[in-house]
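Missing here: one protein chain of the complex. Every other protein chain is in place.
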Amino acid sequence: MGKIIGIISCNYLMKNPEGLTRDRPLAALPFGGRYRLLDFALSNMVNSGIRTVGMVTPYHYRPILDHIGAGKEWYLDRKTGGLFILPGATHGIYFKNNKFALRDITKNIEFLEKEKAEYVIISGCSNIFNIDYTNVLRNHEETKVDITLLYKELILNADEDPQGVILEIDAYGRVQKLESNQGKEGQGTKYFADVFILKRTFLLDIIKGHQNMENLDLLDILRENISQLKIGTYSIAGYFGRIYSKQTYFQRSMELLQPSVQNELFLGEHRVLTRIKDNPPTKYGPSNVIRDSLVSSGCIIKGCVSGSIIFRGVVVEAEASITNCIVLQKCVIKKGAMLENVIVDKYNIINPGTVIKGQEGDPLVIKKSRMV
Amino acid sequence: MGKIIGIISCNYLMKNPEGLTRDRPLAALPFGGRYRLLDFALSNMVNSGIRTVGMVTPYHYRPILDHIGAGKEWYLDRKTGGLFILPGATHGIYFKNNKFALRDITKNIEFLEKEKAEYVIISGCSNIFNIDYTNVLRNHEETKVDITLLYKELILNADEDPQGVILEIDAYGRVQKLESNQGKEGQGTKYFADVFILKRTFLLDIIKGHQNMENLDLLDILRENISQLKIGTYSIAGYFGRIYSKQTYFQRSMELLQPSVQNELFLGEHRVLTRIKDNPPTKYGPSNVIRDSLVSSGCIIKGCVSGSIIFRGVVVEAEASITNCIVLQKCVIKKGAMLENVIVDKYNIINPGTVIKGQEGDPLVIKKSRMV
Amino acid sequence: MKSIYKKEWIAMLLAGGQGSRLGCLTQDIAKPALSFGGKYRIIDFSLSNCVNSNIDTVGVLTQYKPSLLNSYIGIGSAWDLDNANGGLHVLPPFVGQEGGRWYKGTANAIYENIDFINFYNPKYVLIISGDHIYNMDYEAMLAYHKEKNADLTISVLEVPWEEASRFGIITANGEDQIIKFMEKPVQPDSNLASMGIYIFTWSVLRKALIEDEGKSESENDFGKNVLPMLLAQGKKLFTYRFQGYWQDVGTIESYYESNMELLKEQPCFDIIDSNRPIFSNGEILPPQYIRPKARINNCLVGNGCTILGEIKNSVVASGVYVGEGAKVEESILLPNAKIMNNAKVYKAIIGEYAKVGANCSIGNSGKSARQAEITVIEGNSILTEDSLNNEKKSCFLQFRCYLKDKKWRVKSWGK
Partner (left out) sequence: MKSIYKKEWIAMLLAGGQGSRLGCLTQDIAKPALSFGGKYRIIDFSLSNCVNSNIDTVGVLTQYKPSLLNSYIGIGSAWDLDNANGGLHVLPPFVGQEGGRWYKGTANAIYENIDFINFYNPKYVLIISGDHIYNMDYEAMLAYHKEKNADLTISVLEVPWEEASRFGIITANGEDQIIKFMEKPVQPDSNLASMGIYIFTWSVLRKALIEDEGKSESENDFGKNVLPMLLAQGKKLFTYRFQGYWQDVGTIESYYESNMELLKEQPCFDIIDSNRPIFSNGEILPPQYIRPKARINNCLVGNGCTILGEIKNSVVASGVYVGEGAKVEESILLPNAKIMNNAKVYKAIIGEYAKVGANCSIGNSGKSARQAEITVIEGNSILTEDSLNNEKKSCFLQFRCYLKDKKWRVKSWGK
């Protein structure tokens, strides 16, 4: 796959964060016990053999850099190619629903110019799926289209992401329309997966053709030129999880407890790569009351845990009880505390006897604490 | 030196750049054939055994990240410690002469909080020298001061850096005053080297004591509290080169051609570390007319070169002539071109027969070109 | 050729041992590469001690089946030892102008690498082995060595008198100067055991190695030959008393017990000490996945495990699968072992990538944990009900069980 390079756009927000993305960009949101959202987009590229990836970073880029470092864990600390940080534009973007702002790329056009690869694959970072892009590229070449958009066939929820885009496709798999998903609850649709593939030179042409219209989004340009362009599609077969709010973050997390989702995302040939931390194995006390949970390393579990996602280094003391919760790294749940339907952000200490219950389907968030 | 961590401030400007720092922060300015300015500050820390370094980055941080990558070449791609990118504040700082803006650190206070090291050494990135901080730390501990400022004994030029600070010192080596260097031409002074050392907890106290005065510079705080603080000093013995304008950049570059400067900076025990690029050796044609120059690898030199600094991958065709010039990477000087007292920024192609002459002491700058 | 960076000290880590008393656990790998404690390999402890003691140059001497070990340690990045002015270097035996020479003994292994040490020209050389479990500050020992102005300092540990004859026993005077050294004495006159951790002044060591190499009758071993020689020469040898936990996991029993030690409420050895962390070179695996019917009771569990059944008082390493209805007790499951549905594993060590088939029963559960033998299943074995009940039936299987009565029960039917 030396003939394709990747760009991951991390320069956009979650609209309904409730504290989860107060101190961190969406891309750096912890997920699944040890990952961050961007791990999925990045691993999909790396596992497909892509060895040059540009990452468009938002204004709060430190959590992203802290996480990916040199890209060592993704085999992107290379002499040729590797990981390139592309600082995104900073002003005004939050007024728009941009995910692929033209100026984020314009600002970093040298990255596209100096590479020799034939194709570029551009991805967002808020969807959870595990895919080999090799087949997507083959399909793109065979169908001889200008651009291929990936989509997932699904039924829309009532509470939909305002940034969601649905595709209208003709009998030949060609896109006829890119629409907003709002007001289409309950309908089966082809949901745009925030991933598309096109020729590098074609992308450069698009950019040069819109030099003074920096506020545009790449999707706007597709919309405007839909009749002149051959826009093909590729349907994602496996699990596809969208995260655009606290509720969907919680739902997607809990779906990881289903064996089929677990197998598909984590135990197939393509592993999700993430930063390595040196933690000891997790120690379970004699309580016998952990079940139906994902637990990362370095934890000490003596209390009762069920239906939960426990990140690394969490301590659950005896007689504490955690049900349907997400507990982020290095939290301590003291003796006798009871949590239900709660998302506990990093470094929190839940005092003995505390009882916190969120509603089913609408978890409470306990915001990130300063590390002690 | 596990008991000391470093912070390098890259969040300030060169005041008189003439194109050299148009597209890049001062820290990323190429220097000495293969280095960038920040290599000197970073190597001094690493060669002194410091293994945890925070780098305060400016708004245009991409050139810095492109250069330092994971910190591999500086042995900072580590599991414990290593290199941390600390995004600096973005607004308004260019109105001030801040080099050590309080809010750059406040914004990244977690870096200081989570480390356990006893001391912090803070450095700017625009001075060229090679020092082992081990002795500075020992001196700091022995003299039992609150803070030690490094200085260089020198005579001020007429055209002085507006950000320069000179120290007034009593008989015990204690700082009595921090003054601006303006209007003091020709005087022998103790010039503050933009490096100081203090206890980590003391720095945290300073920050917490000035929480709502973010526009302050750390030096302002020292000035205000000079009577309560024990501010010690350490004199830098060897070569010390200041870069704050096009002219001083040119002068410092040319000083590298002096054997003593060359030996002191580059051939001692402590090597200046920089990014590794895979270039072949430099090939010299049969012309016999290269002399008194520093030449990096990957060049092809067939023309006449003298008194110049040639960066990697430069081609000097036959019958071209380069005198007292700095030629940055991947420039091509075509047949018969003549350059004198010129700084040629990256990727330029100088056409056959072109003649460009700058004044002695006031070189012309040919701005960076787009890579072809 | 000399390094421009003269080092105060470097470490030489002896990692060539087979560990033959560990039986089939070290059939295909050197002892330092053996998995330990759920996510580590034994060499992690020595290497982490080095980096936590600010040693930046380590020579790792390999000899026995080094392939997994080589891949595992690489250039030492996992221990922050990938450092251009020093760093980690693997030193296998090699062929020179006069042909190849295997390492004859511990001292000979260092002798053959005198050039390596000379390159760094250190003042002191720390010699350690890669097969002990402990957490130690070698810097404190070096400070002691310098303070005593010693030629050689040996780290020692008090052992119970009744076990003293299993060790190299040191007798020291009131100033901690060594006056006698005996390898495995029948009648020990001290209970100070050598931990096999030496700090030598390099000039003394170099001379001693050359001298010892010249003796044709010498086994070129530190304990048997070099130490007695130095003592006889009147060199200044001192003991350095170590207080913490130190375990030579040289036998199946000690390997088993020291793993089980980690399960205690207050283990003697704390792998969670964050000031002196144990580094390891792990794969990136997903979190452990505990299914609804799983039962976990007093276990240490690594990443990437999927637990559907019941595990109790066990150390379960990364990537292990325990199927539905399966029951694991008092056992050690090495990385990527698979215990299939309804299998029972009792007081056993299941090797890497070994698979205990559905309904198989391993280990003598009739006795209490104290009394029962330890069953060892060799790595990569595939056990099925058929292979256990009727050995003759299947001809593609291979496994071995090691029993506590020191007899091998070998079940091997071709390849």
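Before moving on, here are some points about what is shown:
Order of writing sets the labels: A, B and C. Residues in every chain begin at 1.
Methods note: a residue touches a chain if its C-beta (ideal position, glycine included) is under 8 Å from a C-beta of that chain, and two chains touch if they have at least 3 such contacts.
Keep in mind that this is a model prediction, so the values were computed, not measured.
In the full complex, the chain left out of view touches A, B, C.
Residue B:Val272 is the one among B:Ile221, B:Val272 or B:Ile366 that touches the chain missing from this view. Per the touch definition above, the residue from C:Gly19, C:Gly37, C:Pro188 or C:Gly379 contacting the chain not shown is C:Gly379. Touching the missing chain, out of B:Glu73, B:Glu317 or B:Glu340, is residue B:Glu73. Take subunit C: the residues that touch the chain left off the picture are 1, 16, 18, 27, 62-67, 70-71, 74-75, 77, 82, 84, 89-97, 100, 102, 115-116, 283-284, 352-353, 379-380.
Mapped onto subunit B, contacts with the missing chain fall at residues 32-34, 73, 259, 262, 265-267, 271-274, 276, 278, 280-288, 290-298, 309-310. Within subunit A, the residues in touch with the undisplayed chain are 2, 75, 77-80, 269.
In this section, only the chains that are shown with their structure count from here on.
The central chain of the assembly on a C-alpha centroid basis is A.
The mean-CA centres of subunit B and subunit C are about 47 angstrom from one another, to the nearest whole unit.
One inter-chain figure worth recording: subunit A and subunit B are separated by 38 Å, centre to centre, where each centre is the mean of the chain's CA atoms.
For subunit A, residues touching at least two other chains, in rising order: 276, 278. Residue numbers of subunit C whose C-beta contacts span two or more other chains: 277, 279.
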